[in-house]
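Sharing a structure, written as structure tokens. Questions coming.
Removed from the display is one protein chain of the complex; every other protein chain stays in position.
Naming follows writing order (A and B), and every chain is counted from residue 1.
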Amino acid sequence: MAVAQMTRAPSSAAAAALAALLASAPALAGADASATDAERLQVETLRAEIASQLQLQAYDLVDELIYGWTQRPPFGEPTPVLLADVSVPVGFGSGLQALLENHFASVILKNARSSIVLAHCPMCTELVVHSGARGTVVARGIDAPETLAAAGGLSGSRHALFLDFEVEGSALVLRARITSLERALPILFARTISTSTSSPALLRSPDRLKSADEARQEYLDALQGRSPLSFPIRLGVRTYAEGSNQVLAPPFPWLSGGVEAALTQARAWTASFLIGANWMPGLGYGLMGQARLNRLITGEVASLTRPDLYAFVGLGVLSINGNAALTFASDIPTLADLQAAALGVDPQTTFGTVQLGLELRAKNRVGVGAYVEWLPTITDAPMIGDYLNLGLIRFQSFGAEVTFCF
Amino acid sequence: MAEPSRRSMSRPPPRALLAAAAVVVVALLPGCVTVYEPLLGLQRPVVVNLNAPNFEGQRILVRCLPSDHLPAQDMEYLCRRVRNILQKQGAEVEITVPRGARSRAVEREEGVAPPDLMIELSGRLLHEDNVPILWALSYATLTLVPTITEFTFAQDVSIRDGEGSLLVSDSLQGRIIQYFGAGVWATNTVLDLAVRKESEKINDEASRQEFSRDLLGQISQLAFHARTRARVLRGFPPEAKADAKIESTGPAVPIVPAVPAPAAPAAPKAADGKLRD
Partner (left out) sequence: MDPVTFTLLFFLPFLAGRVTDPSPGFFHTKEEARAVECVRMSQAEVYEREPARVPEPPPRGGRVPADVLVCKRRYLSPDERPARDEAVLSSLRGEVSAIVQAASTSGGPSTVWHVDAFYPEAIVAQKIAVATRTELVERGKKVSDRVPVLAAADLSVLGRLAPQEQYPLACARAFAEGALSPPEAFLGVMIVDAREAQLHAGVCLEGKWRWLR
């Protein structure tokens, strides 16, 4: 279900646009009847996807029906019942019917508390002919139970169950009824259950059925019970644009960890603080402190079922020790600098950064991100160029990272 | 020797830039892409054929009630459109657009028979959204970034019989989204020309046609429902033009478990005796 949240503000421009829409004759142009093979394939693929979803929803309805029987059995004791008919929605075929029959049978067998004992009746859907004093009647077996009983087709059962599924717009509706197989065919039990495409299939285990309310409560608990704090471990690499001396600075790997907090229950805003470090043999080591503010841009609520895309802005402080610090120096390192380093006097630099980036986070467990960084105090380092120069802001660094949250 | 600053040599004067921007914006005024999305009710399938004489012999009064968001002039236009479509289906249609609170009541001249059906149309604006920051972004990018204005409306339809008993009522909701900008207009035009098939094209004309087709189709269908409901509740009184040619779904084989086979359909004939679809 797609949900787009808006705010309200009246205007008369709407009236003009609405009236303008009626400004032409209502041409009843027919739809383009031709369809390419690719379009037909696309339609078939979509239809298969819908059919699968419908099948799962139909299973849900069957589970809900049987769960209801386990709570309030229709009979006082185990009673043989014929599965007389399973009707699928108009437009669907017998394949779905067979799947639903099998699913119903498998679930009912595992739930003896329902008081329904499934009996088999192959003659129920066959045509039977009965000739008598009043004439000859041709009907389905289940519609003429006395004929079926005389033919021995009822297998000792005195009740029949009918399941009818129908698609009504965006809802799938199950109508179930149990009829007593006597002349008057009284309906002893009937129930209507419906679901819609907006609610995902509950996929309950047939051994441990639970009601839709219980399943929904579990879902809400999972939603609200998500801890506002998580602890990310991040592995990333920063690269720097080629500078004026056409020497490419080496990429800087970073390992960082810290804490991330959800600022709203929906996790639409989150903030994180991480400290990190790196070590490059021969080049030195680095320390980093970084704070970020993340905003969800794929919806208003973080999803439990699909990845979320966040945009973030961050501030960082990096301290580089060792020869790697020379990358950020404003002068090209001289022999004196290298000699100083050889004597154990390590070069060191500290600078701030501003980040803008995107992160794709899956179930708040794993994330992949990319960002650009502005180093406002590094303005004339010959080894640091610009990836993107916006005049006032110059993005000199590009970073990629993988995050694991605990 | 430092190179002369190229920027200072090539930068146009600010006044000319503003004038150019104004010209671009004005030139792009037709560069508005209107998208129509049917919501509740407007998506429903329409069964009546809008070219067939579905209301032959019927006298219908159409009242279009103005509101704050839909002034009398616009409602009058709507009324005329509805009148045309119902006249095309054989009805004698009278339209009124009441003005002022008092005239909401139906006024009837003495001695004049009440209409067979009375259709009342009124509109409501359910929602509007217009993001101001997008206007700033659009200006900053010379409309490369489009502005997006959308609103959701409801067209309420009530149909009564001549005595004022309510037969049918419904609310038809739809959504209009307007994109304005060079970027979106250019992209949409390219897609229309190169990618989309005829029925999928998105432009003002297509949106108008779809909206008209949906709204007028639903109004015709609702009016037909009202007509048959009135006939049923009044016990099928004889009508001016015989209904014998109308397809009947009455039970060819009543009260049996199997559903009856329909009577052989007889297509309705036009006044000139020629058959129509």
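One rule holds for everything that comes next: contacts are C-beta pairs under 8 Å (C-beta built on N, C-alpha and C of every residue); 3 or more make two chains touch, one makes a residue touch a chain.
Computed from a predicted model, the values in this text were never measured in an experiment.
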item: Residue among A:125, A:170, A:330 or A:348 that touches the chain left out of view; value: A:170
item: Selected residue (touches chain absent from view) among A:268, A:288, A:318 or A:383; value: A:268
item: Candidates B:44, B:59 or B:80 - the one touching the absent chain; value: B:44
item: Positions on subunit A where the hidden chain makes contact; value: 1-8, 31, 50, 53-54, 87, 89-91, 135, 137, 143, 162, 164, 166-173, 175-177, 179, 183-187, 189-192, 194, 196-198, 219-220, 223-224, 264-266, 268, 295, 297-301, 303-304, 309, 311, 356, 388-391, 393
item: Subunit B, residues in touch with the chain not shown (by the definition above); value: 33, 35, 37-40, 43-49, 52, 54, 126-127, 131, 134, 137, 140-142, 144-145, 148, 152, 173, 175, 177, 179, 187-188, 191, 196, 199-200, 202, 210, 221, 224-225, 228-229, 231-233, 235-236, 243, 246-260, 262-263, 265
